[in-house]
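Report on the structure given below.
Of the protein chains in this complex, one is absent; all others appear in place.
Up next, chain A:
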Amino acid sequence: MSAVPGTIRFAVEEAEEPGADPGCVANPGWHECCMLSTRFSATVAGVRGSLAQIKQLLVGFDVCPEVIASVELVLAEVLNNICEHAYNGRSGGMIEVSLRHSPGEIFCHTIDEGCPMPGNAVPITELPSLDGPRQDLPEGGFGWHLIQALTRKMDYARIGERNHFSLWIDLDSPM
């Protein structure tokens, strides 16, 4: 993990796949994965900056716009939740995000030192009801639904004084 706030580093690796299908050579990206780790302050500016860097990285790897949109939406919701609830809006908190782009999926991992999730679990939420008059429409309660809808799998663990979120987003079924 980078120890310098606001910096980002990544490496491109050749996957070790002896005897891999030569047909895949036509798509060089198939043999690549990228790793990224970034550490930033748990603020609106910190979240915006990290999302911009991650988006730029994925664009560079020719990830399709639909998947990039999914990654940005998922991470935005997780990171906003960390700022607003785990750190309860207080300044000085840090967030670490690491991301791995490999064949078939994008894996994201976040670490923060805020309060644990209530019940030590991620909430299973339904989409808020949109029935009823205009004045009764919901203005919140979408975040966890979006994360669940856009990920194949999501894990949460409280390890020591830290929250760990793991998120898997499929490349072939971005919705």
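The definition used in the following text is that a residue touches a chain if its C-beta (ideal position, glycine included) is under 8 Å from a C-beta of that chain, and two chains touch if they have at least 3 such contacts; residues count from 1.
The criterion applied here is as follows: contacts and distances are computed from a predicted model.
Per the UniProt record, the chain missing from the shown structure is "Anti-sigma factor antagonist", taken from the list "ABC-type phosphate phosphonate transport system, permease component", "Iron-sulfur cluster assembly scaffold protein IscU", "Anti-sigma factor antagonist" or "PASTA domain-containing protein". Mapped onto chain A, contacts with the missing chain fall at residues 44-45, 47-48, 51, 65-66, 68-70, 72-73, 76-77, 80, 83-84, 127, 130, 134-135, 137-140, 142-143, 145-146, 149-150, 175.
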